[in-house]
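Here the complex is missing one protein chain, while the rest keep their positions.
Take a look at chain A:
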Amino acid sequence: MTRIDAKFAALKDQGKKAFVSYIMAGDPDYDTSLAIMQGLPAAGVDVIELGLPFTDPMADGPTIQLAGQRALAAGQTLQKTLDMAAAFRKTDDTTPIVLMGYYNPIYNRGVDKFLTDASAAGIDGLIVVDLPPEEDDELCIPAQKAGLNFIRLATPTTDDKRLPKVLTNTSGFVYYVSITGITGAAAAEAGDVAPEVARIKAKTDLPVIVGFGIRTPETSEAIARVADGAVVGSAIVDLIGKGKSVPEVLDFVRGLADGAHRA
């Protein structure tokens, strides 16, 4: 059982929905980013998605792309991202960390070495945007063998025929992308999301978490009400990009988390 599985089991026992937050590792610099990360659990974050910077994030909007550029400009690397996770683990051994990014930096390091290093750093799961089920042999299967969860995105274009394929090697949770589009774009409508979540839950026992387009405590609550939890990324990263202080960022996160936990 990974920390992710344990966290969702605990939330289920408490009858609570999950709040998942995304930050880009090393944005705007290593120390600030680590300070924000360390403050997330106390602000109500149940699962941390830690972005791995990449020069060409083709599924992300400008907010996440700029965050990646800031991080890279400040010297962030895959190794420093793993170091950040390891530093976080020194004071928190329960909050799950999901590394989210693109395949090339991982492929470049070598899959086996990456999996060994990621496990040692306390990473619990992976979301790799450009690895669909058709490429499961690349990283998904080796990751599961190494004891890491491989979390898959399901989208509005994932129809019933395709859904089983997407769910087959997924573990930890399912991330439902509420819109066709990039991160930080249009707002999600709880009314549209509810039947989609039900459609996925009919085919899996895994928790279904919904992200993309959630920017306010109200939407966070509305979406969490119709799913097992909500993810917020761009709205938080926007504040970091505007140079807000660590406490200001964490206050904003607390509002979003409270929203999801009210659901």
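Some points to look at:
Definition applied: a contact is a pair of C-beta atoms (placed from the backbone, for glycine too) under 8 Å apart; a residue touches a chain by one contact, two chains touch by 3 or more; residues count from 1.
Just so we're on the same page, contacts and distances are computed from a predicted model.
Not shown: a single chain whose UniProt protein name, out of "Exodeoxyribonuclease 7 large subunit", "Tryptophan synthase beta chain", "Gingipain domain-containing protein" or "C-type cytochrome biogenesis protein CcsB", is "Tryptophan synthase beta chain".
Only one of the listed residues, A:2, A:32 or A:77, touches the absent chain: A:77. Of the candidate positions A:177, A:224 or A:237, contact with the unshown chain belongs to A:177. The chain omitted from view is touched by exactly one of A:9, A:58, A:120 or A:198, namely A:58. The omitted chain makes contact with just one of the residues A:31, A:112, A:135 or A:248: A:135. Here the missing chain is touched by one residue of A:109, A:201, A:215 or A:262, and it is A:109. Summarising the interface, chain A meets the missing chain with residues 53-59, 61-62, 65, 69, 72, 77-79, 102-109, 129-135, 152-159, 162, 166, 177, 180-182, 185.
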